[in-house]
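Some notes on the structure that comes next.
Removed: one protein chain of the complex. Kept in place: all other protein chains.
Up next, chain A:
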Amino acid sequence: MTNDELIWRIAGGSGDGIASTSQNFAKALMRSGLNVFTHRHYPSRIRGGHTYTEIRASADPVKSRGDGYNFLLALGDSFARNPQQNAYYGNEEIKPLSENLDELHEGGVIIYDSGLLDASEIEDFDERVEENDWHVYDLDLRTMAREHGREVMRNTAGVGATCALAGIELEWIEELMTDAMPEKILEPNLEILHEAYDMVEEEYDVDAHDVKIPEGEHDEEQVLMSGSDAIAYGSIDEGCRFIAGYPMTPWTEVFTIMSQNLPELGGISEQVEDEIAAAALALGASHAGVKAMSGSSGGGFALMSEPLGLAEMTETPVVLIEAMRAGPSTGMPTKPEQGDLEHVLYTSQGDSHRIVFAPGTVAEAYTQTRKAFKIAYEYQIPSIVLYDQKLGGELVNVPASHFDEEPNPSLGSTLTEAEIEDAPHDESGKFSRFRYDTPEDNGVAPRSIPGQKGGRFLATGNEHMPEGHISEDPENRVFQMDKRMRKLEAIREELDGDGVNNTEVGDEDAQYGFLTFGSSQGTVEEAVERLNDDGHSVKMLGVSEMAPYPVDQVTEFIESVDEVLVVEMNASAQFRGLTQKEVGQYGEKLSSLLKYNGNPFEPEDIVEGFEVNIVEDDEHPHTRTKFVPAAGD
């Protein structure tokens, strides 16, 4: 494959320090001027179990993981518990090497730690090496690390060897280690780094293969960020200073980042007894005049269902984050999937009215989280940011300037005491919190906050009169319901006006279209580029606005092409279903490409899915994805 990019995979056991080593490596490559994109694969275990992180680095922008990879550093699973060949999990120790071979490109490089791994245990290893023209370096990283005191420093030795073989200058790594490591361990790590580098340079012909680091340059300063970072920072920049949560993978990352940063900003983080409480706390804090959030992953979000409805009924602004993982039930906790779309759109009783954004990239995760807060507080409605383990965990470089934005701590449609004085009250002095005649024709009646003089009202999950009194009066019911629903139309108009949330790529006149949502966007984008390079005529619309849905934009897109392939990571084509429900027709034009094996799409999956199913060029096998034809096909 291409030699203009390095796709480096570092594989080991959970607990082997793969995450931090790969993060430092990615950052070093970013600092050297390259664009980077990481993909994490890990089991739901603390110790043991095969895990890897892949770092794709290129001079050109990278929007997705690659197809396979070209450089393997296999550290061996030092926590493997069960060496028996025929145990259920097999010999785990060897997995970081054995399990990764299928996706390694021809001509690729393998470094493995011969201190831990014995390649002869892998069936046909030598034959496969020869067949694929792999370049194998068995280095005793473990002994090297031991000599310097600590075995975990095998990682550093592996990085040193990688640099020697891929032609990466050590200064980038040294600089990063100096920034990231405490003094005590810095010295031995630097020594190991050099020792491994020198050893490889001296003992091997580093030019025997051609997997080399490309050279690149950024025209502005970059930061390495994950989707979880971006969601947390977007929240902070919107003035969110209150979070309540309960740990659940992968949402825990956002919760952790917020909890670590809020105290220094004078904010409050609460880890509470369960997710019902978490969502209820966010409502209570918001009701009392603070910008507040909560969140969870599928199971925890299910528990938030009733508080979410309470926010809708009491018109309490709140932002909830939903980090999808493979379901149903506990599913595959550390594996990405986009299977909670319908769950967040419709959960809770009654006619749902909420905002749902599904950002497609790390940069969008920041802007759309901000927008979620802004709309929540201006329109007094719950906003949900829907993402997944893929977007949450992938690290990419984003221009630092993307975050150079003014904070917006505004509570939105909230009155000051002086304004309350002039606002309508009933005869007894109760503030008309839920008045029908809203100041603007958007259904929003500004609210007061407990403690404000003259602002008292009753918030209730029961249907209520303008001052909050519980009421089942039919006329009032219809007024209140229409008032709440009217907010959605106003929001739809506002979103259409700013038109920046959904991403269109490709030639306007293209013959075929891809429709996708959320985190699959980058991969589809890359597939579109490749298909167009190969002479096809395709374009993409990546939708982030799940609710309210951008009906006009999607309709126009569908009408402009012959056929649309809807790409999403779930088994029941939820996004296609939503699209058909919203646009109300075109069933015969929309087919689906689905993937739900626990791994995100690779660009090739999509290229292949298109060629096999849409243009019906039957050459490729397609085993990882599932095609669902359009109605009537």
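Note that in this section a contact is a pair of C-beta atoms (placed from the backbone, for glycine too) under 8 Å apart; a residue touches a chain by one contact, two chains touch by 3 or more; residues count from 1.
Just so we're on the same page, contacts and distances are computed from a predicted model.
Among the names given as "Tubulin-like protein CetZ", "2-ketoglutarate ferredoxin oxidoreductase subunit beta", "Taurine-transporting AtPase" or "Formylmethanofuran dehydrogenase subunit A", UniProt records the absent chain under the name "2-ketoglutarate ferredoxin oxidoreductase subunit beta". From the options A:128, A:194 or A:456, the residue with contact to the unseen chain in the full assembly is A:456. Interface note for the absent chain: among A:6, A:192, A:236 or A:372, the touching residue is A:236. The missing chain, though absent from the display, is touched by one residue of A:228, A:252 or A:314; that residue is A:314.
Taking the complete complex into account, A:273 is the one of A:183, A:207 or A:273 that touches the chain left out. On the side of chain A, touch with the chain left out of the figure occurs at residues 31, 221-225, 229, 232-233, 236-237, 239, 241-242, 244, 261-270, 272-274, 276-278, 280-285, 287-292, 306-307, 309-310, 314, 400, 403-407, 409-411, 414, 416-417, 426-430, 449-462, 467-470.
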